[in-house]
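Only one protein chain is missing from this complex, and each of the others stays in its spot.
Moving on to chain A:
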Amino acid sequence: MNDTTRLSRFEAAHVIAQRDFRAILFSRAFLFFLLGPLFPIIIGVLAGGIGGQVQRDANTRLVAVAMSEADTQALIAARARLAPQIGRALPELAVADAGTAPEVILREPGKNYVAVVGGTLAAPELTAPQPAIDYWNGPVAMLAAEAGTRQVAAYPAVAPRPVATSIAAQRGDRIRTAQAGQLLLFLLMMLLAGMVLSNLVEEKANKVIEVLAAAVPMDAVFLGKLVAMLGVSLVGIAVWAAVGSAIALLAGNALPQLPAPALGWPLFLALGLVYFAMGYLLLGSLFLTIGGLATTVREVQTLSMPVTMAQLLVFFLAASSITRPGSPMELFAATFPLSSPFAMLARAAQSDALWPHALALGWQALCVLLFVRFGAQIFRRRVMKSGKGGRAVKGHVGSVRAR
């Protein structure tokens, strides 16, 4: 057919995308999208602060000494002598009543002892849960030996020769970068997928979808919506990048620095953007399909819940495979379409090989095409399933539901 009687798929998708892009960009939803990343940051800071406090409260190093007074004083003196050289490897010591059973001392309310040292310096006894015994056994024995001999052991001076990094340190650092990249990707995608879904539900509520379906192929509608949302998200990312850069400039070195990824920052960021686009297109098409299957907002919520949970699992899969590059699990995470962008971004942080990214992007692009195609087909089959609730007129005009 010639071009005068129809729009091409891309022209049709462009019309849809143009409308959606403008509508979303000037909507409250976009404002929330822009503010979206603030919420996890605020929650993270609060949770980190509270968690740190809880951790500090929970992790005590206080060991009660329930020995004779002489032994107790000798032990405390030994600790004071060793502390400058051993430091935090030694427990804090507190004096307890030697006449009280160690089990009772451990249960004393408000004391928070991690273990009780009893017996004598020659034969000390350590009462505590097994993990605490394993942990404090050595330090307590060292203290008892020091206290018993009353001699300061001669420790050689260690000359410090600091280096910038080591393989182990570098690997650990890059894992941090990979984790940060994955988390950012995940948050962005979840925010966007939710917006795609609400956009589609709104469309169904406005009853515009039939007009669209009649005029252009459904996969063009599908594609247009996805592209519009991607465009909106890129605007959002640009805003965040600008704000982030401004903050970084103002804060200077006060901000914590992420270690440089294996591929270097420019390539890592570029790949991050591409993986974000791929991940979003994959998840967005899945959510659009769900939107097509559902007829009410409640149905959408019900249907999207398992997908959201599955997406969390996929994220955890990719996140847990960060530390095991090349393992079957990591390869699976890199191959499975929905986890592939996360896993590959982690790779970009840890490995400087480029070819796996070319391979993964090709595979992800193919999956995007398949997802969009498949989603559009389901959408088309389900979304126009019936008329305006035509009633069944059984008996006289047959059993008919749709009009």
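By our rule, a residue touches a chain if its C-beta (ideal position, glycine included) is under 8 Å from a C-beta of that chain, and two chains touch if they have at least 3 such contacts; residues count from 1.
Throughout what follows, contacts and distances are computed from a predicted model.
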Hidden subunit of the complex - UniProt protein name among "Biotin-dependent carboxyltransferase family protein", "ABC transporter, ATP-binding protein", "Allophanate hydrolase subunit 1" or "Ger(X)C family spore germination protein": "ABC transporter, ATP-binding protein"
Residue of A:R61, A:R81, A:R176 or A:R380 touching the missing chain in the full complex: A:R380
Selected from A:A89, A:V208 or A:L313 as touching the chain missing from the view: A:V208
Contacts of chain A with the absent chain, listed as residue ranges: 1, 4-7, 11-12, 15, 19, 23, 27, 206-217, 380-381, 384-393, 395-403
